[in-house]
Each structure stands twice: as structure tokens, then as C-alpha cells.
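Notes follow the structure.
Only a portion of the chains appears, each positioned as in the full assembly.
By written order: A and B. Residues from 1 in each chain.
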Amino acid sequence: MSTRSEASPEQRVVELGLEIPDYRDPPYGGRYGRLKAYHRIGKLVMLGGITPEERDGTRIHPGRLGEDLTVEQGYEAARKAAVNCLGMTRLALGSLDEVASLARVQCFIVATPDFDQHHLVGAGMTDLWLDVFGEAAGMAGRADIGVVSLSNKNCLELWLTLESKSAPGGG
Amino acid sequence: MSTRSEASPEQRVVELGLEIPDYRDPPYGGRYGRLKAYHRIGKLVMLGGITPEERDGTRIHPGRLGEDLTVEQGYEAARKAAVNCLGMTRLALGSLDEVASLARVQCFIVATPDFDQHHLVGAGMTDLWLDVFGEAAGMAGRADIGVVSLSNKNCLELWLTLESKSAPGGG
């Protein structure tokens, strides 16, 4: 029986039963204009903004923390967006097993002025990556920022930077 | 007759009639304190925050999306700030022809809680860079974030990362 420390990230997502979206089909970038999914410089991998949307545009928990969403719903949305990040990372690197380490992530959360539990929402992102990659590679720096609104009423958006095991073209 | 695919970025900005500000004169950083315009590590180029302001402090469309600004005005402001990014990039690299590729950009947009068209505003930035650099080098990852206010009533601010063809000191 495999444990987290033995299983590769690609094995872990199977064990966890995660449904990771395929950003090749349909190609990334249609709904929000001519955008690319990621950019790589050496081992640095920078992803574009990622929301808790399905590939067909369906959103998980549109709304606002502190008003019409609970912290639990925010956590679920962050976890969903984090699964989307796995799909974007697969698109960038070919396989999750090519991830050396998460670097850091900003979690922009639509919230009211009185909301003060942003960190319990953002944890939905980093907990998922810890589940998949373990402590050594899955731990991230993070900031959780309460914002006023996002495109299409999304309740949060992630901005992720990570490190790949190898650089494009060697390195 | 040159087409986009044949013309260099510096030729394209002439064709497009873009007036790109010169951040050497007056030197960057006076109005907002002792700040620098950019930092380079290898081929990674990180610009400081860029607003839709003229060098003399005149702002295009100060205000708030969803309240006193239309999406079209927001798009114009993003395009103006994107032209300013060209000036900052020239300052950093000497020439736009030294840009290997746009990496990604955050577009912080002053908006109301009900506004949900942030992506149509942010497109003003990325469309301009696509016009100048073409699909291969001009495509970016992007996030559009609705924020509550910015310095001097600016309606948006860009946070841009790009890749240069060569690294300072070789590479």
C-alpha cells in the first residue's frame, strides 16, 4: 500500500480521486481573451490567474465571503481552484511529477470589509497541494487578500509560482 | 510593406503611432517616492507598478469601474498603462527588440462590488502588447483583480513580469 511519502504526485491524484481539468482541450484562453496559461524561465514557472471554474465556465460558489458564502464554501472554492492549478501545471510541465516545489501563491478572495478569516479560505489551496505533493514539495508561501470583485462573480483567484525539476532546453 | 510578423517591436510602435513615454527624462520615481522602475535577475525582468498616468501626473480616466467609468474607458486606461509599460521596458532593456516574451501581468482595477467585467478591462493591456509583439512574444498570462482604491484615484495599476533575450552581463 502506498503512502504519501512513497507515491508520486501523479499517483497521489489518482489515490485522492481528483478530477483534473485538461487545459489542452479545449485550448486554454478562449473565455477570457487571448491569454497564455504559463511562462517558464529556467526552473521558474509562472501561471496565469486561476479561478474555481470548470472548463465550460461553470463556477463553484460565486459570491462574497462574509456575505453570501461561508468559510467552508470559500475553502471548497480554493480547493477547486487548486485542482485547476494542477491542470495548468500539467499543461506547463507535462506531468505533476516534474514539479520540484511550490514556491508561493496569492489568493485573492472576494470579501466584505468586515471579513477577517481569509487565511481559512486560502488554506483550501495549500492543503490540496500538500495532499498531492507532501510537505517537502507542496508547502508554499501564501498571502490571502480580500478584494472587492472578480470577473464573472468568481469568489477567488489564485496567482501561483512554482519550481520545475528541470529547465526547458536543459538545466 | 511590413506586416506584424516581419516588423520588429520598435518598428511596430512606429507603425501604430504609439507615443511611448521616456522614463529617463524626468527620471522615474519622483512623484511616488524613492522607487526604482525595474529589477533584472538573469532573463527575468520585473517592473514596478504602472498606472495610466502621463509623466506629468495627468491621469486617464480616474474613477471606478461599475460606477463612473465604462468598460470602454477602463479598456482605454489599461491600454494607456500598457503603453507606459513599453516605456518602462525600454528603460530596462534599452529597446523593445530585446524582449523575448511577456510572462504575465496582474491588472488591479478599481471597481464596485457588483462589477463583473474585469477581463474586458484587462484586455486593454494584453491586446496592446499583442499588437506590438505578436502572438509568440506578446501573449501573457493575466489576472484581473477588482480592488477598492489606488493612489491618486487611478483606476488601475499593472504589475508586469517579462523575459529578456539576454541577461545583464551575458547569458
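FYI, contacts are C-beta pairs under 8 Å (C-beta built on N, C-alpha and C of every residue); 3 or more make two chains touch, one makes a residue touch a chain.
Note that the coordinates shown come from a computational prediction; the quantities given were computed from them, not determined experimentally.
Counting every copy of the one repeated chain, the full complex in this structure comes to 3, with 2 of them shown.
One rule holds for everything that comes next: only the chains that are shown with their structure count from here on.
Centre-to-centre separation between subunit A and subunit B, using Cα means, comes to 25 Å. Against subunit B, the residues of subunit A that register as touching in their complex are 32-39, 41-42, 44, 46-49, 64, 108, 110, 147-153, 157, 159.
Contacts from subunit B toward subunit A in the complex involve residues 42-44, 66, 101-104, 106, 111-119, 123, 126-127, 130, 135, 139-148, 161, 163.
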